[in-house]
Structures are given as C-alpha cells and as structure tokens.
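Heads up, one of the protein chains got dropped from this complex, but the rest are sitting where they should.
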Amino acid sequence: MSLLLAESFAERSARDRARALLDAQSFRELLDPFQRIASPYLEAQGVVPQSDDGTVVARGTIGGVRACVVATDGRFLGGSIGEIGGAKIAGALELARRDAERGTPTRLVLALDTGGIRLQEANLAILTVSEICDGIVALRELMPVVALIAGRVGVYGGLSLSTALCSQIIVSEGARVGLNGPDVVETESGIDEMDSSDRPLIWRVTGGQLRFRQGFATELVSDDVAVIRAAVERAFEEPRELGPLVPQPFPDPRLERDAFLRAMEIEP
Amino acid sequence: MIETLTYEFPANEGVRQRAHVGVVASGNCEILLEPAVDGRSAIVVRTSVSGFGGTWQAVLARFFARNPVAVQIEINDFGATPAVVSLRLEQALESAR
Partner (left out) sequence: MSASVRGRAWFERLTAGAKPIAGLPASVLAADASIDGHAVRAVAVVPDPNGRFPRARNGEMGIDEGFGLATAVNGTPAGSAILAIVDVPGQSFGTREEAVGLQRALAASTNAYIRARRSGHPVLALVVGKAISGAFLCHGLQAGWIGALDDAGIEVHVMSEAAVARVTRMERDDLARVAREVPATARDIRTFATLGGIDRLFPVSNPSAPSDADVAAVVHALTEVLRNPRLGLRDPIERLDAPAALHARALARRVRDELRAQWDA
C-alpha cells in the first residue's frame, strides 16, 4: 500500500495555488509579472511594490471546462487588495459573467488569502471592492461562484464581505474568516474584548471549522492540494445549498463576553 | 524611504528564457530575470532598507563572477539577507536556463 503524503496548499505561493487548481498544463497567467503592472502608490509610502501586486489571474480549465482562478498572495502586504489587485478580481468577474451570458461559461474561483483592503490605496481599492461585490452577485445569477479560503491569512475586511456573497464557500481548517482582524478588535475595543495574541481563541472564534459548523461554508477541507482540487471541482459539478443571508440564531448579546461565547459552544 | 540601486556587469553567456522567483515579504525579495538585449547585464534593485549599496555590489559581483550571463534583472527587496538574495538569484538563473 502506498503512503500518499498530503501536499500543502497553504504553503504554496498564489501563483502555485492557481496552478494547482487548474487542470495540468492548462495554466496561463494574465497580466503576468513581466508586464509590470505594479502599484505606483507604494514607494511614496516606504513600501517596495511587487510586480503582480500580490494578485494572480490565471486562465485554464477545471475538469476540462473553461476556468479562471484569481489568487491573492498573503505574504505581500498581508495579501491586501490595492487598486490593481481589486481591478483584477473585478475584471475577471465581469468577463466570467459575459462568458456565461454568451453560453460559454468560465468557471471562476476566488482563492482569497487577504487581510482586506490595502491601507496605502484605501479609496481606490474600496471602489474596486464595490465592483467585486456587484460582480459576484451578477455572476451568481448564472452559475456557481466559488470562494476558496485556504491560506495562512484567511479572509478579512471588504473581501470577507465579498466572499460571503459567493454561492460556494470552501474553507480550510487553518483559515480564518472574520470581518475585523484580532489586532484591530484589540486596538479598537481593548485586550479584554479580544487578546490578539491568543491564537487558539482566534481560531475558535473565526476559524474554518467554526464557520463550517455554523453553515457559513459549503465545504471544509484539510490543507491538501488533492483534497482542495476535488472540492473546487465538486463545487461546480454538484453545488451545495448555502443558506440565505439571514441571521442564524445567537445568544443574547447582553450576556458577558465569556458567557456569550460559551452559549455559542465556543470555549472562551 | 525606498532606495533604487543600479549595477552593470560584463557577460558572455545567454539564457533561454525569463524567470520570476520570490515575493516582497519581510526578509525576502522578488526577482524578475530576462535575457539582456545588448550583451551586458543590467540590474536594478529597489529596496526598503537603505544604505547597503556595498553589500548589494558584493553579492551581485560574486553571482556574476560565477555566472557571467547577459541578463536584465529587477530585484524588489524587503530586507532579504545576502544569503537569501543569492539563493533567489540562483533559483532565477536555474529557471531561465
């Protein structure tokens, strides 16, 4: 019996994650690093830009069907979305919608690993995120829109809001899905509200396992390329029902914080 | 702020194709490598850690002494050590050959 070693998805770069999700030999990057479409706003703020702005768009096939994967790189500025990265995602959504309308659908996967909107490009980025939200809802009318949250950062901020609009949401056990990062919550509301150094607590409160248990994700995966590839393909072939965007029952928020968490079956 | 450094080295070998390695993360750098057009190597370094011109010179000189390739290199650096830079250069060259 052969021992199959799990190959980590989270350890891969954004580019290699896209490569892993697309059928072998089908990967073709758009706006690749050599086109040098990089952020002109960062040097003035003491930051060296990356040649792909930390977001990779690749065409290819998934299960033999036309596909596009957009993957963000959590290692460049926390995977944050600037004008270019945001425009890449919004543009891919727009083109996928056009393809679906024309009867030649392109499967779109948003492999997001991002702390949210890039502070250094704030208002240009937020405009693109509004386009992303609209693009997801528009595309979802015609076909599944797959969010894959399986990196080291997870997904936060406006991009977390965006992925919650997707029709298929695949999360890994190691990923976190929240709106405000733990350090932000701690800074704004104090360490008693959230201790950002308490990593196990953070995963209990926002981790992939919780989100799947809450019904906020359609599939929970381990950090394994083969498992994730299969889950992505299944999301298009056999899409699952994700509940409507209405509140799921929760305890009385007036409860003390720890009691509230316990009532949600989360160990404080 | 950001420091931009440029270097040139003589060359006598070509490379087959371009290569891209690395990431602009703390302690790391990104390298874009392409065949040079005019038989010399030209390197541009953009770094958020200033004042290490001499170190960059030494690292690059050592690399090109071992590999006199005619390439255009762009390095986007976020505080990579000489060891990491050398590794990335080697990785890029291997991809390009």
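When the chains are written out, they are named A and B in that same order, and each has its own residue count from 1.
In this text, a residue touches a chain if its C-beta (ideal position, glycine included) is under 8 Å from a C-beta of that chain, and two chains touch if they have at least 3 such contacts.
On a predicted model such as this, the values are computed, not experimentally measured, just so you know.
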item	value
Shown chains touched by the chain that is not drawn here	A
Of A:Leu22, A:Ala71 or A:Ala90, the residue in touch with the unshown chain	A:Ala90
Touch residues of subunit A, complete complex, unshown partner	28, 30-31, 35, 37, 40-41, 44-45, 57, 59, 83-84, 86-88, 90-92, 94-95, 116-117, 119-131, 133-135, 137-138, 141, 157-158, 160-165, 177-180, 184-185, 187-189, 193-194, 205-206, 210-211, 214, 216, 245-248, 250, 252-254, 257, 260-261, 264, 266
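One rule holds in what follows: only the chains that are shown with their structure count from here on.
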item	value
Approximate Å spacing (C-alpha centroids) for the pair subunit A, subunit B	32
Complex interface listing, subunit B residues touching subunit A	1-2, 18, 20, 23-25, 28, 30, 32, 34, 46-48, 74, 76-78
Contact footprint of subunit B on subunit A as seen in their complex	13, 32-34, 36, 43, 46-51, 73, 75-77
